[in-house]
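Mind having a look at this structure? Questions to follow.
Every protein chain of the complex appears in place save one, which is left out.
Chain IDs A and B follow the sequence of writing; residue 1 opens each chain.
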Amino acid sequence: MRVLAPILALVSAACAAIVIAQAAPAAEKPDPAADAKAFRNYFVTKFPGVKLEDFVNGPYSMNEDMRKQWREKEEFPPYDFALDAGREMFATPFRNGRTYADCFENGGIGVRQNFPYFDVKQGEVVTLELALNRCREANGEAPLSYVKDDMAALTAYMAFTSRGKPFDIRIPDDPRALAAYENGKRYFYTRRGQLNFSCAGCHVQSPGQRLRAEILAPALGILNAMPIYRSEWAGMGTISRRFITCNSQTRAVPEQAQSEDYRDLEYFLSYVSNGLPISGPGARP
Amino acid sequence: MASTIRVRAIANGDLTEVQALIQHPMDSGFVKDAQGQVIPAHFIQQLTFEHNGKIVFTADWGPAVAKDPYVKFGFKGAAKGDELKISWVDNKGGSDSTTAKIQ
Partner (left out) sequence: MTRAAMMRIALIATLVVAAAPSARAASESDFNAAYAAAEAAEKEAGSLRNQWITTEAALSAAKKAAAKGDFDAATASARDAEALAKASIFQATSEKDRWKDAEIH
């Protein structure tokens, strides 16, 4: 690719000379791989004492006292009940006799790290939560709420079967996939809500610092522990729930769960955490 | 239905360390639901751990204890293989109990 680049540049320059030039600042083609490398470098440089895999532990990788409390909690984690419920739900057949296993590769075991993926046929990002509800609907069952316990239990179980596996998000060489990735990236860095916060404002500029009483998690690996039992919620929460509540906390009107923006955001955040291990389900303050 | 009590008891020489996670809403009676109605108080009032017929730990709880409470304590005088009985009673008369072997 490096050798071809100058040749391609010459060819395209020649073409541009013939064709009427496009708008002056030519939109560069997104380079997710370069983005991911820079993203990782930023956090590793900012926190030289934190091992790469440890970033998935969010605030616990940022604060020693919290880490100690978390380690104790993990001996008997609060998400245990949701995990068991999810295991049972996953194994229970639908009314038509089929199961969730029929909708997924490898029977849905050890596949969480592949979500979200870009569905080239439908031209959209498919997250795990979306895939689960599509599975239900394809088998005559009503979809689950994206923000309530049942969906959290299912995704908790599926995350558990993938514990330790590194995120392996693919972006096919398809302009729609790249556009979705870019949209997710745009969403992440865009300020919103009356409080004028962007995701980056907290999770890139201020990880390890406090926002009121909470220690902010780094954006690198931030989805690896999902779904989480959040003490603040006294219960489990899915990725959908967290995106929605995060929006309201900045006083922005949230979008619908699994909206295009939210799925694209999940796509971006998961991709830049490629290589970091799935640690879900997790517990957070 | 599965027990609401998850327990792990590990004997370390003379000291046995016990951890328990109990599934219970622990509603304080001060919280309102989305319609503005108070969610009635529903919490564990007493939690008991027994070994060899003797109570080794009692917790008298109230509305200040949060949902799905976790308890950890140590006691002496037990050995690996002994049985530990755990039971709780709540303010609505609900209860549950289980036994676990000390590992």
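We adopt the following convention: contacts are C-beta pairs under 8 Å (C-beta built on N, C-alpha and C of every residue); 3 or more make two chains touch, one makes a residue touch a chain.
Note that the coordinates shown come from a computational prediction; the quantities given were computed from them, not determined experimentally.
Participant: Which displayed chains does the hidden chain touch?
Facilitator: A
Participant: Please identify which residue in A:Pro77, A:Gly107, A:Pro166 or A:Gly193 touches the non-displayed chain.
Facilitator: With A:Pro77, A:Gly107, A:Pro166 or A:Gly193 as choices, the missing chain is touched by A:Gly193.
Participant: If the missing chain were put back, which residues of subunit A would it touch?
Facilitator: Interface residues of subunit A facing the absent chain: 35, 38-39, 42, 185-186, 189-194, 196, 198, 200-201, 204, 248, 251-253, 255, 261.
The rule we apply is simple: only the chains that are shown with their structure count from here on.
Participant: Over in the complex, which subunit B residues touch subunit A? Could you list them?
Facilitator: 2, 6, 8, 19-21, 23, 66-68, 70, 72
Participant: Using the touch definition up top, name the residues of subunit A that touch subunit B in the complex.
Facilitator: 72-73, 75-76, 78, 80-81, 84, 231, 234-235
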